[in-house]
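Take a look at the structure below.
Removed from the display is one protein chain of the complex; every other protein chain stays in position.
And now, chain A:
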Amino acid sequence: MIAQTKNAFGDSKQALLFLLPSLLLFAVFTFYPLFASIKLSLYNTDLMGQASTFAGFQHYVDMFSSPQFFQSLLVTLLFTLYTVIPGILLALFLACTVNRQLKGIAIFRTIFAFPLSIAVAGASMIFMMMFNPSSGICNYFLQLFHLQAVFWLSDPKWALISIAIINIWRSVGFNTIVLLSGLQTIPEQIYESARIDGAVSWRQFIDITLPLLSPTLFFVFIVSVINSLQTFGEINILTQGGPVDATNVIVYSIYREAFFNTNFSYASAESIILFFMILLLTLLEFRFLEKRVFYK
């Protein structure tokens, strides 16, 4: 008994040793900035971003009474809605389609991994050309169908949707690959069994695929939401939060407050709120995954 405890203690010491490098990295690049941000959000800052006088929760009070913050919150929410739901549906559709044709699966995986390998700046440039109101391919197609030209990036009604399209394009490959691997864990015989039991294709999808894929779907959902909440590159390159704040999501607002308005404390307060939003989602996911140590 005693020997065992000793051994366990020795093991955990050894484990700690192995974890040390990553713990160090975490400390320097994650924990330190986090605590620095919390501190900044509670202080007034000078022009160099250094904490000067203690402000308590004043910046949070300012933030929650600012219509601009709620505008950012709304834009962020809408953006998440526009990207996550259609993005997952599209990935699900692609994954189910590819899953049927096991032969070319390696090729499809490569194709799906493709958008992942393009830097956000590159993707943004490609879409900037495609979204160009006069020479872009998007309006060319609209014109083919006798539809009115759209000012993709400069019309406040369309800008957020356009950014969402880029975001979906960038993440759909990853989502598809993950969903595909989830689909592949469902044994073929379960479908055959369902076919004999009398389930037609859409019934199999509802009764077998969706429930058995739910852990994977949930994972993709959480990752997509977090990814949406952190979208920055496309916005910074293409719209800078505009037109008229139509794409001013929280992350961009943080950036603007900090580096244009030199309002570091306010930006820190916003980032703490964002941090808690993401933390909540992550906890939610762990809870869910823990509760369902599935079916195996």
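Quick note on the criterion: a residue touches a chain if its C-beta (ideal position, glycine included) is under 8 Å from a C-beta of that chain, and two chains touch if they have at least 3 such contacts; residues count from 1.
In this section, contacts and distances are computed from a predicted model.
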Protein name (UniProt record) of the chain left out of view, among "Methylamine utilization protein", "Protein FixA", "NAD(P)/FAD-dependent oxidoreductase" or "Carbohydrate ABC transporter ATP-binding protein (CUT1 family)": "Carbohydrate ABC transporter ATP-binding protein (CUT1 family)"
Residue touching the undisplayed chain, where the options are A:S52, A:Q143 or A:S193: A:S193
For chain A, residues in touch with the removed chain: 187, 189-190, 192-200, 203, 207-208, 211-212, 294-296
